Structure formats: structure tokens, C-alpha cells
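Before I ask anything, let me first share the structure, which is written out below as C-alpha cells.
Only one protein chain is missing from this complex, and each of the others stays in its spot.
Just so it is clear, A, B and C label the chains in written order, and each chain counts residues from 1 on its own.
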């Protein structure tokens, strides 16, 4: 039987989720809900069979609806998701999961209590390229990962309610959370606001993870060029994931460095450093649209009562880092992160 | 009459300076001095007329020598430059100028006292691309500069005596010092060492300048790919300087953002943000090799007793930032920089 | 009143036309017709309001249908278009227009006789980038165009009924026809087939136009990399149109060459050649999807009874070149093209 889905919010990102749920053969999209009638109107032509409404109540009261997909501004996520869970609906919520980690905690607990699927739209985790990198890391092909360095910059879109850290960094933090099985212990963030509203449009985050990996994120709404690039350095191999490269998004470099302190009985005590520079390989990977895979995963998790890869705990882990980063931005000081007792996976 | 020059140190970078001094028609290169005979031997075939020596004393005692070019490890700069100035020689010293700002101060004072030219090899300041960007900024074409973001990463060359900040960041700090007429008031740095010697091979620097500009530097010896890119954002235009682009190193984007708080008598108080997206222009610029222009400038400054663009004070400003960055790396805390009373230019 | 449209053929390209017609507010898509039921089935979910049929007769007999869009294999174009015109329908036909120029002639005459709109889907003519280049050429900014050089290569998709010239070259020939107001007088083509079916999968076309411009096309289904690039050289400026560049599809180079024979009374009679190397400019252009603009143009032409930019005569001009190229491939000899008495524009 088809999963009956309602999508809440049809602004910038919503239509992509609507399209992917609409085309999933195991799903029936029954509602799209938005407060702005002009946004709904645009959908009428394309999806004549979907009910368009501005009443969230109507959606929640409809017992045919199995799952609610929340694609609204961040500050509304908690309230909408909580109501949906209380109404017995499974929930997929846009990233970042909530405005505070306390809210995330509450949703995680509520979903567990109700036995409902709670999943966060960490889209990149479902991207074939990221999955390919994950499988190479897990095979041990890279050796130990030692750094994670991402750049996600372009011009706009400036948000009115969240800064660039909350807008863009979740993509990289969720990707890192998925690829590297370790939590940050400290975060330092710097940034600046340039349009007079006090909302940072450029920011830099430096993190240290429990396992010693250092991570750095460069996020900006004020760059003339668009860059979407992650470098991951391992002790054996290094990878560049350039999401904008039309042909070779993943490049794996057989490059490394070896250092030894020679046992000279006498003379200069010089460290010998050797570079290994081998071939580069650009592997093929599954080209399925990430959102399509994500929608399939959500449906599977509901059907089989399994835990999503990007469950509420993953959403919580990301929001904790965002909170700490925001505090660091405000105080100018590095922030420790209480280390989570464990990851859900 | 030709300027008589001795070059001290012929390791990695020295031969480039030797070649450019050798080919300058107003210069005679009389000595190359190095402690390693095998390095000198390599030069014998190519420069049969230059005296090769391992005695710095011999060089300083030769009254024909007008200027000394110091291209040795950083920790030796101060001693060698001081002796040269005391011996009445003009000095060009490799970046970074010295190991401490105190040493820089002493050299600046000594050179002024002696009336000698003291110049630091901040090569990029003499690069046609950087000069072109400077002229566009000075014309006011970019509006006010609001950010400076550089990435200078590649695999190696790991140094044994200085970390990646002291090795790579001087290029970007000197370029920034030249392009943006303002000093940093605070620096925060994070980094890590991966080869067991405690010397950072990846580092990130965040700076705030007196005039409010934020700057960020990403430097690494541990990247599988080589990137040499500086983004500069102005209120009217933004520029990308990609030193590795064979065809278009400078790209000037006619892009900007305007934000206004609309005077709605009622209703939602929403900030309106407008993006201006115009043409990109890649200007031509002087393609002269930077070192050639730098050598000519050094010779001119000696002949005309004028102050070099990259004088000792510029070298000092860069070293002050490096010192603060190192302290931040060690303490994990942001460091304030005493604001210099003024720049020499 | 809405234009009522039927789309015939929903293989590889058809769905793009269906989507664009479907979303055009002045159009109602009433039918999609295809012989393969499995292809139709895929559309049912997405377009529940469109009638799906395998009977072309049914479509032509429906008097509500104003226009027929033919997106079927080339060899069927003539028959389907002719029947549609005879049934009083306007026609948009996929490129290349027909299998022979004689067929094109017949359709052009029939459409004129019937007073119906006959348009060919030369998509690139409706691309913002091509329109921008056209406007720069027409302003005289490039000087006289002297060459046109295109490369359109990638791996696949091998066709069973036409060779790579008929499949890929129409894009470039139509673009050239639009940008440069002159007809070819001769064509030479070389090529080869590599999969044992005698159908060329690599080909090179050299053309000379009436106005002296030389053109060259490199088309291939057997390249490991995808290239979509057109170079156009003018006496004052030169342009590169790289359709795969995500950021700067058009680059206009202020480059040129001047040659003069100096009047030396004696001595070496050497031609002096001077290169002008100025800035490069990447202009912004209308980013509307080409098919969207094309559909709007088709609708406008029907409503206002105006001649499409890519009318049947444009389709005919392209097919004439394809015919000559095929003959050249077969004979190994250059082929003259009877120069058309004039262009329709």
C-alpha cells in the first residue's frame, strides 16, 4: 500500500521534494500546505491531483496521511514536527532539524516513544558521490582520515532568519558526520555580516573531532564564484569531491607522505620526509538523484520500521555543532562540545 | 655603474634570485655563498664568472659588494642581515623577514641609521596580476573592500624549521598588506601536525583588520591538489585571483548585493535583498616575471635612495601577524595585535 | 484562448517538449501519442490530465487540436508533418526536419499554401547564450566574422537510423545559420564507423560560405569526454561559447591581428604582424531554458501569424548541408551546394 504524504512548505526547496515524492511509485502525495496562496497556485497546473491547502490542521486531522514532510523556515520545524508526531505521523524535516538542540532532543524522544520514523533531510548523505567516498573510507582504502576541509560559497541566497552557518554548514557537517564516525569536541567560528542586519553572511568554522581529525568549513553567501568542494586527507589516500565538476566529481589521489627520524649516530638530526605521488583515479558512482534515493530510504524506513541513516540523532548532532558555532561567533572564543555518549549508528 | 651583488644561499629559491640578478643589466653578481659545497657545484657550469664561496666573511669584507641578497633558512636571516648592514651593504632578505618582530625592529632601525636599503622578498607584490588588482582597488572600482579570502595549499614541501604558517602565509599576508591599507587587530589560528614532529602542516587563520575587513587564510602542505586562489570582495565588485589559471588569472565580477529595510506602514518587516549580477571581465596585465620586477625595484631603490614598497616595515608587519598566529595556535585563543601607529607608506 | 497541442513521440527528447508545453500558460496539451505503450505508461503518473494514445489518426481527427509537435525518428518526420498540415494543424518538428531536402521543400510549400505555421526545433537558436552572441555580432562588435569552429563530441548515443552528422551537426549548422547570414557553397566531410553497422560515429565537416567564412564541425559519438564548444572569429573580437561551462558560457576576447606590408624603399620585404590582446569579457545573458523560449515563440507565431526564426526554410537549409555532407562522406569528394536564391529572413 502506498505511503500517503503531505508536504508542508513550497518555497525554494519544497518543489524538489514534492517532485521526488510525487514520482516515487510507493507514495501518494495527498497535500501540499503553505501559508502563501501564490506559492500554492504555481503548483496547481503541474499537480492537478494534489490538494493544496493553507491549513496544517486539515492535514494532521486527515487519518489517511501517513507522513509529513516539513520544508518550512527553521524556526517553525520544532512546532510543526512535534504536532505531526503527536498526530501519529512519520516526519521528514528539512535541515537544520530545529533551532536548538533541546528541541531536537525533545523530538527524538517523542518519535521513539511513539514508534514513528523521524528523519532529517541531510540530502548529501544520499548523493552517490558521498556514498562512494563512504564505501572507500570504510574499506580502509584511505588509511586513517586526518582532515576534512570544505568550501561552500556562492552569491546568496541571504536568509532573513538564520545566518550562513545555519544555512550552508549543515550540508558539510552532515556529510562529515556520515563519513567520519567521530564527534567534534571543540568548535571555533569567525564571521561577519555585510548587509546591515547583523546576520553573518561569511563564516569559517574550525573543529577538532574526538578521534583527532581536524575539520574546517568555509561558508559564504558573498562569493562571486560558486565552489562546492570537500577535501579529505587520509594517511594513505586523499580525495577531492567537487560537486560542480560535471565529469569527475570524485578524484582519489594515491598521494601520501612518510616521515622518519633517521638514527644517525652523529651529525645533523634531520627528519626525512618522503612524498608518494601516484596515479589519480576518478571512480564512477551511482548517478541517481540524491533526493530520489532519500525519498526511497524514508519510505523503506517507514515500511520496515528501520532507523534512517539521517535520523533525529544525526540531526541533533549537527544542531549541537551549529549552536556551539553560533556561540563562538558571538563570544569570539572556541567552544567545547560535550561529547555525546555515542552515535546512534 | 653596476650594482655589485652577492647572493647568500642557493637552495630551493636562491637560483631564481641568482638568475634574475644575473640577467639584470644594471647588476653584477660577484658571489654566491652557501655552506653546502654540492649546491655551489651545480652553479659552476651555468655561471662560470661568479665566485662561489662558503665564507660569508669573504663576501662582507669585499668592498666592491654593494648589496647582499639573503636566501637562507629563516632563523639565520637576522644575524646575516645585521652583519651585512653593519658592513655597509644594502640588503634584500627572503620572507619571512626574521624569526621575531623584535629582530625585524632592530634591522629596520639599523638600516635607517645606516641609510641603507632594506627590502623584503615579498614576491607577489611585484606580480603583474597583484599590481593590476591594486590599481583597480585604488581607482575605487571595487568600492570598499570587505573581505579577503585566500587558499594556498598543495602537497609539501614540509619544512623542518618553520610551520606551514611561516612558510606559506607570508605570501598572502604580504599581498593583503599591499592591497588593503589596514593592519590586523586580531588573529585566530587553528592547525594540526601530521608527521610526528609537532610542526603544523595545515593551518587556518582568521583576521580582523582595523578597517573592519575580515581576512581568512587556508594554508596546507597536505593537500592532494594545488590551489593558489585569493577572493577579494568589495561593495561594488568582487575579484578572484587564481594564480594557476594559465589564461585568466584575474576575474573581476560586476556582482553585488543591496539590502534595504522597506518602510512598510504595516505588515511583515522583511529585509529586501537585491543581487546585481553583471559581466565578468578578465583584464590583461603586465606579464613580466615578478622576480624580474622585484630585482629592478631593489636596484632602483638603491640608486635613488627611495623606500621599497616591501621595505623592512612591511616585513615587520607580516612577522607580527605570524607571531600572533603562532601564539594563537599554541594557546587555542584569539590574539590581539597592538595596532601599529601607522604604515610606512 | 489556449493553443491545443498534441505531442507525437515520447522517447528521449519528447518529455522535455511535453514538460515545456505543459507549463506554458497559453497552451493546453491534450494528447501524447507514441507507438510504444511502455513509454506512454511512464507519463501517466506525471501528467494525469493528458490523453495517451497510440493512434495518430485519433489526434489528427480531433478538431480541438491546433498544433502537432513531432518528436519521432527522422525518417517519419515528412509523413507525419505532411498529414498534420493536410489536417490543418500547425507543426513543430524535431531536427533534422526531414530525411531529404525534397521533402523539406514539399512541407514548406504545403505550409505556405495552407497558411499554417511550420517550425523546426533548432533548440540552440533559442538559447540565451546564442541570442546574446547574435546581438553582439549584429551590433558589429566582432567586426566581420571570418570563421566558425565547433566541437560537439561525447560517448553515444549511437543511433540506428542516422549517422552522427545527421544527429549532432544540425545543432551547429542551425546555430551557424542563425548567427552568420550566409549559405555554404561547398562541403567536405570525412568520417568513420566503428561498430560494424556502417553508420559513421565520428565525422568532420569543412564548409565554405558564400561570404568567405570557413566553418568546421567536429562531431563524435565516440569521445570519452563531452565537449560542446563553438569558436567564432571576427576581425575585431573572437568568442568562445562553451555550453558546458557552468559559470561563463560566453567569453568574448578583445583580441585581433593586424598585418601590413611596410613600404621599405629597400631591404627585406617582411610583413609586419601585430597582435592586439585585450581584456576578456563574459557577458551575462538571459538564462531562460531554451525550450521554454522556443515554445513561447511557436505559440506567438501561431497567434500572430508571423514567421518563426527557425521556419521550414531554415530546416531546409540545414538538411541541404546534411545531404551534401553525406554525399561527400560516401564519395570522398568535396560537394558544391547550389546557392539558395535567398534566405527567408
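Going forward, contacts are C-beta pairs under 8 Å (C-beta built on N, C-alpha and C of every residue); 3 or more make two chains touch, one makes a residue touch a chain.
Worth saying up front: this structure is predicted, and the values here are computed from it rather than measured.
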Query = From the list C:149, C:210, C:243 or C:296, which touches the chain that is not on show?
reply = C:149
Ask   = Which listed residue, C:123, C:218, C:310 or C:326, touches the chain dropped from view?
value = C:218
Key: Hidden partner chain, residues of chain B it touches   = 22-23, 25, 45-46, 48-49, 225-226, 244, 246-247
Task = Spell out the interface residues on chain C facing the chain that's missing from view.
result = 146-147, 149, 151, 153, 155-156, 158, 160, 186, 188, 190-192, 194-197, 202, 204, 206, 208, 214, 216, 218, 220, 222-225, 231, 233, 238-240, 251, 253, 255, 257, 259, 270-271, 273, 275, 277, 280, 332-334
Ask   = Which parts of chain A are in contact with the chain that was left out?
value = 248, 277-284
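Methods note: only the chains that are shown with their structure count from here on.
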Query = By label order, what chains touch chain B and chain C together?
reply = A
Message = By raw count of C-beta pairs in contact, what's the busiest chain pair here?
response = A-B
Task = Report the most central chain, judged by the distance from each chain's C-alpha mean to the global C-alpha mean.
result = A
Remark   = Whole-angstrom distance, CA centroid of chain B to CA centroid of chain C, is 52
Remark   = Cα centroid separation, chain A vs chain B, in Å, comes to 38
Chain A-chain C separation of Cα centroids, rounded to whole Å = 41
Task = Note the residues in chain A that touch 2 or more other chains, in rising order.
result = 225
